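Right after this comes chain A.
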Amino acid sequence: MDTIIILYTGAFGLIFIGIAGIVLSRHLVRIIFAIGLLEAGANLLLLLATWRDGASAPIIVGGRVPALMADPVPQALVLTAIVIGVGILALALSLALRVQHAWGTLDMRAIRLRLEEEIDDAAGIEPPTSADAPAPRPTAPATREGGA
Partner candidate 1 sequence: MNELVLMVALPLLTAFLLPVIDRLSSLAARWIGPLVLLLTAIIGLSAWSQTGSGAITIELGNFRPPLGIDLYVDQLALLFALAVTLGTLLLWPAEGEQRLRQSTLALLLAGSGSGLALSGDLFNIYVLYELIAVVSYGLAASRGTAAGQAATLRYLIVSAFGAALALAGIALVYQATGTLNLAQLAQLAPTQLNNGQGLAAFVLMLVGFGVKAELFPVNTWVPEVYATAPARVAGLLAGVVSKLALLIIVRLLILLFPQPEALTVMLVLGILGVLTGELAAWRARDFNRMLAFSSIGQLGIMFIAFSIPGKAGVFAGLAVALHHLVVKPALFLLAQRWGGSLEHLAGVAKGSPLAAALFILLALSLIGVPPLPGFWAKLLVMIHLLEQQSSLYALGAWIIMAGAALEANYLFRVASSFYRREAAATPPAAHRTGDLAGASLLGAALAAAVFLIVPLADRIEAMAGQAADRDHYIQTVNPEPLP
Partner candidate 2 sequence: MNLSELLIELLLMPLVAFVIGLGMVLMMRKIAARLGRRIGPPLLQPIYDIIKLYGKRTQISHGLIHEIGIIMAVGGYVAAETLLPVPGMNGLADKGGVITLAYVMMIPSLGMALGVGQCANPNGSIGISRALTAMLAYDIPFILVIFGAAYVYGTTNLADIIAIQQQQGVSGWGLMQMPLLALAGMLALPAVMGKQPFEIYIAPAEIATGPMVEMSGKFMGGLFVMQCFQLYTAGVLYTTLFLGGGAYWITFLPKIYAVVAIPMAAAMLFPRYRTEDVIRLMWKWPVLVGLMGLAVAMK
């Protein structure tokens, strides 16, 4: 029984590390890794769902049915989930790469602010100004009319 407790602890630990990583990190790559951890935790949890200590693989060789067989369904599920997870991680990393190329940053907060700005720009909305904001700097020195 100890094994199973350790394994459960591991699964929940991975999930919590993953969540914490997503919440606490600002760096995009770390966040993506954290997602990987989270998924690993979830997969482990799924595998553990029907864990039987000392069971053999659910493969029937030569019509001989093993006495204790592991449940094949979670294994199939996990296999699929891992494939999907890898795909998504790859997609995420490639997107992150593109963002890094375009904006030169992987900092989540910077990306968020930049994203906000770009959306506003694309929509043609002027940035919000506040009465307390410093006056905009004049872009060109004021020309004096009739000064000549």
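In this text, contacts are C-beta pairs under 8 Å (C-beta built on N, C-alpha and C of every residue); 3 or more make two chains touch, one makes a residue touch a chain; residues count from 1.
How these were chosen: all candidates are chains of the complex that A comes from, given by their letters.
Keep in mind that what you see is a predicted model, and the values were worked out from it rather than measured.
Asks: Of the numbered candidates 1 or 2, which one touches chain A within this complex?
Replies: Looking at which candidate touches chain A, I get 1.
Asks: So in the complex, which bits of chain A are touching candidate 1?
Replies: Spelled out, the residues of chain A in touch with candidate 1 are 15, 18-19, 22, 28, 31-32, 35, 38-39, 41-43, 45-46, 48-50, 71, 73-74, 76-77, 80-81, 84-85, 87-88, 91-92, 95-96, 98-99, 102-103, 111-112, 114-115, 118-120, 122-125.
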